[in-house]
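One structure follows; several queries about it will come next.
A single protein chain has been removed from this complex, and every other one stays in its place.
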C-alpha cells in the first residue's frame, strides 16, 4: 500500500494538511490513534484568533492573520464537500480586562506590534460603557476590552467531522485506532503500526500533536513539545446571549456558552479539577453576570501542544529527507493556512511560504 | 471527618448506613430526593392506606430501612444534588441552592440503576415513559395512566401492571418482546432459581392477576414503534400473527435496568462488560471496593441483582469499611459476612434465571437507522453508524463527531446504545469499544452556585 504522503496524526492539524494535499491531487494515508488518545482536536475552544499572537514574532502574527483571512474560502470549500455548516463568524473578538493596568499594558504591546505590521492590526479599545454597547451581557466589573476585528470563531467539532468526512470523500485513506511504532526509509518511507500493518509513502508529515515528542527523534526532529492543560466548561443551550467571542466565553452555534480556559503545566494529566471549574465559573459570572443562572452541563480538560516559545514548528527533516514536522497549539485558527498554504511548502513549489522562523533552528 | 459518605438512600445506601452506624462509624447519607427510600421505596414513609395496598407488601417492607436511619451517627442529607466526586474522597453537592464540599474517610456509591435505554421509533414523544416512571408516579403522587400499554420485557412490567389493576385502572395491554425460547433456555438456570422460588411464584401470581383482569398479552413481539406526531397515539408491533396496532395515550417502556455508572466512571474506576446482563458494571472486590481505593459500590449500581441483594451488598461494604477503619476485626467482619453472602448467592442465582428469561428487546439494542438514540441531541442510530464508518472507533470520538452524550442527561440514556452500535460496527467487544468518559458536573449545576462557593472559600481564607 503506497501513497504520496503518510500523515501521522488524524486530528485537525493532520487532516487539514491531508485535505490540502488531496486537493492538489496527491494521494494521502492518514494514521490516527484510538478513542482514548489525548486529542486537542476534541477539546479546543473554537476561536479563529489573531489578537495577542506573535507579540514577540511578527511573522507568527502575519501567519495567523493570513490563515484567518483565508478561513472563509477554506470553510466554503470544505462545507461544499462535507455538507456541514462550520458556523464561521468573523465579526471581531474581545479580550476582556478587569483592571485598567492590564488593559493599558496589553494596548501598549498591541500598538507596538501594529507598527511592526505596517498598521495592519485593526483593534480598538473599549471602556466599560462602549463595551456594553457592543456586548450587552457584560457586567459592571470589567474595566474594558480590546476588540480586534480580525478575530472570530467556528465550530471546532464540526470542522473535525467535516475534515474526517471530506478527506475520505476525496479519496484519502484514514486508518484509525493505530499507533505508529517504527518508521524507516530506503527508497520509500515505511511506517509500521502496533497492529502490525505497514504503510509506504514518498513523503511523511508528522502531525501527531504530543505524540511528536516520541516519534520526532526517529525522523530527525527535536520536537520539543509539552502538554499544557486547558479546562473548559459549557452550559446548557441558551437563546442568543453573547454576540462576540471573548477569551473568557463564547456562545457556540448550538446555543451553549463555552467558558475557558485554564493554562496549567501539569504534564500528561487532562483531568478537570474542582478549583479549575470554580475559577472559570467565577470569572465568567464576573464578566457576564447573566451566566450565573446558566446550568453547567459539561466540563473537560484537554492538552495543548506547546513549544518552548509557543510558536508553531514547521521543519523539514535534515536526516530523513521527505519527512516534515507540523505542530502548533492553534489548529483551528491555522487550519486554513495548513490546508491551503502548507502543501506548497511540503512540495517545495515556487509558491511555498517562507516558514524559516518556525524551524527548529530557533531551539539550538 | 466523617467516616463514611454514602451516595444514594435506596436499599443499599440505607442498609449500609444502619450497619455502619451500628458498628460505631459516623455516616453522612446523601440523596437527591428529600426523603429516603430510593426509587424502589420512594415515599414509603408517606404512603398510606389504599395506596400501600396497591403497591404491596414488598414495597412496604422498605419502612424498616427508612426507620433504621433514625440513628444519632447517621446524618441524612436529602434534596442534595451531587455534581462532583473527587479522590480523597470528597463530594461536591448543591442543597437548597448552596454548593458545598464534604470529605470523608471512605465513600460508598449506592446510586442504583437506570432503565436500560429502549430506543424504538417514537420513544421521544410526550406520553412515552419508562415503566419505572409510571411506578414513581404511583408511589410519589398516586397517579395512574388511564389508557396505557406496557411494552418490553421483564418482571417489572408484571408488577406495575398488577399494581395498575389493583388501582382500578388496568393497562390496555402488555406487549412483550421475549420469546418462548428465552424461557426454555432460562430453565437451565432453574436449579439456581428454585432457591428464589418464592419470587418466581410471586411472578406467576402476578400473571394470574393480569389474566383475571382481562389484560391482553402479546409475546415474541418485534418491530415495535410508538405512533403519533406530537403526542402518543398508539403502539404498533408485529407478532407471529402479523402486524398489530393498539390505540393508547401512554406507552410505558421497559426492558431491564442497568447500573448507573456515572459516578464511578467519573472517578475512573475500572468497569467491565457483563455479557449476560448486557451492560457495564464497576469492577469490585468481594466487599464492593472499586479499583479506586477507599471507594465502594453497592446495590444495583454494582450489577443488577435487585432490592434485597442491594441491602446485602450495602451491608458487606459497611463491614469492610468498618474493618479497614479499625472498628471491627477481620474475624468479626467475616463472621458477619457469612450469612449475607449466602443470601446474596440465592439472589444471584434467581437473577441469572430472570436475565435469561427476559432478555432485552433486540430491536432496542440495535435500533433501525432512523430511530433517535440520543434523546438530548436527537441523533439517530444511522448517524452513529455513519460516524463509525468515518472512523469513530469509540464513544468519545463519536461524541466529538455527533454530540451524542453531550446533552444534559450526559449520556445516561444513550451511552449503552452507542457502545453497542459502535462495537457491532467495528466487530469489537464492548470492553474494547469503551464508554463515554464522564466528567464533572455529574449533574448540571448553575455557574452562580459554583461561583458562590469560590466567593465563600475566599472569605474563609481571609478570616
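A and B are the chain letters, set down in written order, and residue numbers restart from 1 in every chain.
The working rule: a contact is a pair of C-beta atoms (placed from the backbone, for glycine too) under 8 Å apart; a residue touches a chain by one contact, two chains touch by 3 or more.
Definition applied: contacts and distances are computed from a predicted model.
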### Summary
The chain missing from this complex carries, among "ABC transporter permease", "Acyl-CoA dehydrogenase family protein", "(2Fe-2S)-binding protein" or "YCII-related domain-containing protein", the UniProt name "(2Fe-2S)-binding protein"
### Options B:142, B:205 or B:339, residue touching the unrepresented chain
B:142
## Note on the structure
Missing-chain contact among A:255, A:308 or A:321 belongs to A:255
### Residues of chain A (touch criterion as defined above) contacting the omitted chain
236-241, 254-255, 293, 295
### Task
Would you write out the residues of chain B that touch the absent chain, in ascending order?
32, 34, 39, 50-51, 54, 114-115, 124-130, 132-133, 136-138, 140-147, 167, 169, 230-231, 249-250, 260, 375-378, 407-409, 412-413, 443-444, 446
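By our rule, only the chains that are shown with their structure count from here on.
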### Message
So the centre of each chain is just the mean of its C-alpha atoms; given that, what is the distance between chain A and chain B in Å?
### Response
40
### Query
Taking the complex as given, what residues does chain B use to touch chain A?
84, 86, 92, 101, 387, 390-397, 400-403, 406-408, 410, 433-434, 437, 439-441, 444-448, 450-451, 453-455, 457
### Message
Can you tell me which positions in chain A touch chain B when the two form their complex?
### Response
10, 32, 34-36, 39, 41-42, 157, 160-161, 164-165, 168, 174, 176-177, 233, 235-236, 254, 259, 272, 274, 277-279, 281-282, 284-286, 291-301
